[in-house]
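Okay, so here's the structure we're looking at.
Of the protein chains in this complex, all but one are displayed in their positions.
Up next is subunit A:
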Amino acid sequence: MPTENLSDKRMSKFKNKGKEPTKMRDRRIAECVELRKAHKVEGIMKRRNISSVGDEEPLSPEYNTDNKQVISEAIQEIVANVNNECPEKQRQGCQAARKLLSRERNPPLKEIVEAGLLTRFVEFLGRNDDPTLQFEAAWSLTNVASGTSWHTQQVVEHGAVPAFIALLASPMLNISEQAVGYLRNLTWTLSNLCRNKNPFPRFSAVQQMLPSIIQLLHHSDKSILSDACWAISYLTDGPNERIDVVIKTGVLPRLVELLGFEELAVVTPALRSIGNIVSGSDLQTQAAIDAGVLSALPLLMRHPKSSVQKEAAWAVSNIAAGPCQQIQQLITCGLLAPLVDLLRNGDFKTQREAVWAVTNYTSGGTVDQVVHLVKCGALEAILNLLQAKDAKTVLVILDAINNIFLAAEKLGEVDKLCLLVEEVGGLDRIEFLQNHENNAVYRAAQALIEKYFSEDGDDQCLTTEATDSNFVFGASDVQKRFDF
């Protein structure tokens, strides 16, 4: 949270019982070690080399070698051509660079950067008199920018951002037959320039790109929309100040509108952007709510693709981590029924997010809100998930159960809740978890059993060991002074 006002403090003290709201929210974690295949949609984003602009012959074998000698010679030739004053040579140099950079395996990104070519390419971007040169240079830069964060950074450092933005105004993009193709590539470039997190793209660069990205978000081409959305999703995947910059552009209503599109390629990044935004501060979340995100989410939670369901559930879990007014809006806008459906029938990853939503909701919601959630069937659904083969999920569920019990305590309805839990088979499962190998899980299960389900629970009276004294009455040493 950027500012620590009083209500935030109160919230972390009482409402979320010591859990920092930011921590509860930002669970898209810094854990970047992945065991799985990179996700398909994101995988497409990573490398999409621009190889064939128009109809060109396939790459010649010489460009497909890993022989250092050959590559180094090719680069030397490119350097010579690019630095030549003759426009024809320049065009040749750029084209050769672009082809070299477009190969599937091991494109020599670093070598190109180190050959000092970027300065010249950026310069060419401004050559309005020679559109071919302009765009050849653009594609080379784009291929470099789609590398690692270091590569992207190199492109930005060389001042490519303003040059690209200027290029968007090029007449070529209106008159050329390949205009849409060019614009797609440029949008993709911008998204790449926004992509990296370590470090984030510079603030000034973001400020320069945002107006164009917003404009592209209104384009009718799906591919352009998709990449523009991805750009927004990258920009919002960071600290709250970065989210703020995006919100201030007034993009939220459009993003919400895009959530309703049919194309998965648009919906996915739009939803990701929204998810990022609602993981920000309460105010930022409220802005998204005000833009109507809650009326779009139920449909997405019932989307045929489970990856969309999962992202939607993630967004809901972050909204549920907010103050009880926002939780109330989840109720009003009818998100609880689809949430419970996801808990029951979603795939495992979706169920996991939905479980987080329940836990956040029950830790921040009012007693009435918690009761309402239980009445919608969430308790039974999470109790079923106690069989999940994932220790963290189980622990998070136990946390939610505990929260629900705390609410029941306030209503004096613990006994009723105990019966409900037992009826649906939850007690058996919690008891079973007392044998769980994970210490945190087994302790949490044990604590629940001891506190709410053990018949003799209230009779236990712990005390200190007695001494051998004779109970002779009388103060030993009268203290000199009492001072409380």
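Note that contacts are C-beta pairs under 8 Å (C-beta built on N, C-alpha and C of every residue); 3 or more make two chains touch, one makes a residue touch a chain; residues count from 1.
Heads up, the rule we're going with is that contacts and distances are computed from a predicted model.
Visitor: Have a look at "Neuronal-specific septin-3", "Exportin-2", "Centromere protein N" or "Glutathione S-transferase" and point out the UniProt protein name belonging to the hidden chain.
Guide: In UniProt, the chain that is not shown appears as "Exportin-2".
Visitor: In the whole complex, not just what's shown, which of A:150, A:203 or A:348 touches the removed chain?
Guide: A:348
Visitor: Tell me which of A:151, A:195 or A:436 is the one touching the absent chain.
Guide: Touching the chain that is not displayed is residue A:436.
Visitor: Just the residue numbers, please: which parts of subunit A touch the chain that's not shown?
Guide: Those residues of subunit A that touch the unshown chain are 30-37, 306, 345, 347-348, 387-392, 395, 419, 422-424, 428, 432, 436-438, 440-441, 456, 458-475, 478-479, 481-484.
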